[in-house]
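Note that this complex is displayed minus one protein chain, with the remaining chains in position.
Which chain is which? They are A and B, in the order written, and residues in each are numbered from 1.
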Amino acid sequence: METQTLAHKPIPVYVKSIFSALIPVLTLVLITVTLSAKNVPGGTIAALWIYLLIPAYYVVSRLLSGKQLLTFSHSNESHSHEYVPGDEDRYIVQSINHHLEHHESPVKKFVKVFWILLVVTLIEVGIAYSSLSKMTMAVLFMFFTIVKAIYIAGTFMHLKDETKQFIWTLVLPVFFLIWFIFILLTESGYLLGHRLF
Amino acid sequence: METSTQTQSTAVHSHTNDVHIHEHEHHHHQSFISKYIFSLDHKTIGKQYLITAIFMAIVGMSLSLLMRAQLGWPGEQFSFIGKLLGKFAEGGIIKPEYYYALVTLHGTIMVFFVLTGGLSGTFFNLLIPLQIGTRDMASPLLNALSYWFFFASSCVMLSSFFVMAGPASGGWTIYPPLSALPEATPGSGTGMTLWLVSMSLFIASGLMGGINYISTVINMRTKGMSLWKMPLTVWSFFITAILGVLSFPVLFSGAIMLVFDRSFGTSFFLPDGLVVADKLLNHSGGSPILWQHLFWFLGHPEVYIVLLPAMGMVSEILSVNARKPIFGYKAMVYAIMAIGFLSFIVWAHHMFQSGMNPFLGSVFVFTTLLIAIPSAVKTFNWLTTLYRSNIIFTPAMLYALGFVSLFITGGITGIFLGNAAVDIQLHDTYFVVAHFHLVMGAASFFGLFAGVYHWFPKMFSKMMNNTLGKWHFWLTIISLYCVFFPMHYMGMAGVPRRYYAFTEYEWTSMFTDLNRFISIWALIGGAAQVLLIFNFFWSMFKGKPATANPWKANTLEWTTPIKPVHGNWPGEIPEVHRWPYDYSKPGHEEDYIPQHIPYSETGSSNRKGDY
Partner (left out) sequence: MDTTLSTSHAPAKTSVWSGGVRPFNISYGKMMMWFFILSDFFTFMGFLFAYTALKSSHPDWPNPDYVFKGFPLMGHHFNAPLLFVGTMTFILIVSSFTMVIAVDAGHRRDYKKTVKYMILTILGGAVFLSCQAWEWSHLIHGVKLSDTTVKMIKDTNGNMLRKEVPYAMVKLTDGIITVTPHTAILVKPLGEKITEEAGKAFTVSTNATDITLTPIGNNKPSAWMEFFNEGMTFGSTLTHNPFGQPLFSSLFFLVTGFHGFHVFSGLVILVIIAFNVYNKRYESRGHYEMVEKAGLYWHFVDLVWVFVFTFFYLLK
């Protein structure tokens, strides 16, 4: 039996397209307007809008297309990971064996990641010795840090082998940290101003 | 390979089954200690949390009554207070320093120990496994440890009453420098140290509990219990647990830095030029506002950690006793999620007047006011659930209704306070006290009360006394409103909070009568709690025996035996076929259809789109 969706009056295509176009445009406009305002830390504002408008965009577009906001479905996968109370050990054995059967020896992969981590670290040290500007360096360092983090979590911690939803479960909260650091930087810039002048 | 895997896994399978059966038999003859004290059973742990929380609530309430005695009758000599507090209240008058200790410990105990540890600990433990249909928490051991850490942290917090200089006294937000300089005030010494130790234990406890709750909800739901079939209780517990796991660690890092400032001479939160006892301190370069950021990054999610579980339980209880499906189930879930999300990006609304970058004020006004949207969604959904329903006024239902009332009254003022410009006048006045007591303190307490009255039969297999319950409700809500509503006027007149006495100026001493009025009602409200405590313990032993499903509710916990068993269901765990809110469904002869009844048995009431 198929799930019966409530009968919708279809929303005209032009309404949908106007709305979907409006939101990214609005985002950009707001970001540029606020960035060009005087004495306003642009990063915070940009973070704010991205923070709020991307979820808003998601919600509005899902609603417009008559879909549910969140669908917790993930079909096409055999439910070998069925949960029966008290059989955790059997399940773990099964999934490890399943893993071993379907993947060849991962050691090669580990060696590769090992070299990547090493080389990226060396590159970072190289950058530190270079005469790039502070700002450029900071951006590069953050970039390479995230690269390393992704390799460690992805391969060494086997996060890449987990389901997409689990990965998102762990990654999404990190956005709160991004917001946090934007706020703290805005704050400390203000404080620096007080210290200096 | 294939075959060997098979045999291996079957071997292991039968092995674990053996263990399970063995465990079952083992549990029948247990000593009192292993059954009630070091139990690993989630229901027992829930009860342990509840008993501890009741004790802490009594302590917290007594502290508030002591404060009210001082505020209502400033300068009056109460000989029993003198006897109780000894040198902290010589001649029966509480000392100003000790008043701050009372404020601090009252706030801390109420917020963290009663409404976070107690409320979450009790109901998450009791209800998550029962309502999602599983035999216990993911890790019963961690769960028990979580309780014992909570217990230890409560003991440490209470022990601070017995140190020479008195407990911590910098407010429950422990802002530096009062918290960072041991020599700043009497309470900044050992009392503050104990506060920090206690909170560290508390955070460890919360973390162990939190990861357990989350993993249990994700992994261990029974067959058919899809996310969209979870009761709103479980939804709210789930999101709350996530909030806790993400926000407490940031407080933890702040607390560690505070410990370093206190004990090792660093200056993370201490600026240049502090003078204590005419001595210029060596500290320099730190920022007290940084502490406020770190604290409120936890602090604001914390108020929702307190409130969301109450919201979830109230939604459930309203629906059961209105005999109507909850209105807008999915909207309710999205609102919980939205509140959870927003609660992480609004914290600086507590800092509008702290001297932080004023530009941030405007950012945080915006995000703060956004919270009004999901809150309004929830409120209107509760109201529409009640609309044209046949309400059954059980004590639990009365408390749920009281919750909605308090949430609206207290929530409205949040919109005023969320505006940075209005907050210039209202910040740190009694207006704030009124706001957060109504929306967070009283409302969450009402959620707690509602939960206790509603799930008491599940906890103790006995019914509580309804008449006493109703008396308790009416006395409590009337005294709450009489205590906190007048505070709005005082706040708007500018009366500051955390003041020892208001006798100094005419514009504050004109509230003397009002303060006395408030204090009298606080005493009445406090006395009313005796009804609950008596009812609770009396019913535990002498109450009417409970029936299997006394409220005719749909959720799974009411399918377990009346006398709880280890593993919750003696036989198979029931499978779930429908959402938990099939109340008064047209076509069905009874006005409720429990979640485990398959559609094949309810032909007369099935509708298109049901499954």
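Assume a residue touches a chain if its C-beta (ideal position, glycine included) is under 8 Å from a C-beta of that chain, and two chains touch if they have at least 3 such contacts.
Since we're looking at a predicted model, the values are computed, not measured.
**Q** Using the definition of touch stated at the top, determine which of B:265, B:545 or B:570 touches the missing chain.
**A** Per the contact definition at the top, the residue touching the missing chain is B:265.
**Q** Which is it among B:64, B:116, B:222 or B:343 that touches the chain not included here?
**A** Going through B:64, B:116, B:222 or B:343 one by one, B:222 is the residue touching the chain not shown.
**Q** Since one chain has been left out of the picture, which residues of subunit B touch it in the full complex?
**A** Residues touching the hidden chain, for subunit B, are 8-9, 11-12, 15, 132-133, 138-139, 142, 207, 210-212, 214-216, 218-227, 229, 245-250, 252-254, 256-257, 260, 264-268, 282, 284-287, 290, 293-294, 297, 575-577, 587, 598-600, 602-608, 610-611.
**Q** Extract the touching residues of subunit A with respect to the undisplayed chain.
**A** 1-3, 72-75, 77, 79-84, 88-93, 95-96, 99-100, 105-107, 110-111, 114, 117-118, 121-122, 124-125, 127-129, 134, 137-138, 141-142, 144-145, 148-149, 152-153, 155-157, 162-163, 165-166, 169-170, 173-174, 177, 180-181, 184-185, 187-189, 191-192, 195-197
Criterion: only the chains that are shown with their structure count from here on.
**Q** Can you list the subunit A residues touching subunit B in their complex?
**A** 1, 3-6, 39-41, 44-45, 48, 51-52, 55, 68-70, 72, 83, 85-90, 93-94, 97, 101, 173, 176, 179-180, 183-184, 186-191
**Q** Which subunit B residues qualify as touching subunit A in the complex?
**A** Subunit B residues touching subunit A: 1-2, 5, 8-10, 12-13, 15-17, 20, 134-135, 219-221, 226-228, 242, 246, 250, 287, 289-290, 293, 297, 330, 334, 341, 344-345, 348, 356-357, 359-360, 363, 366-367, 370, 573, 608-609, 611.
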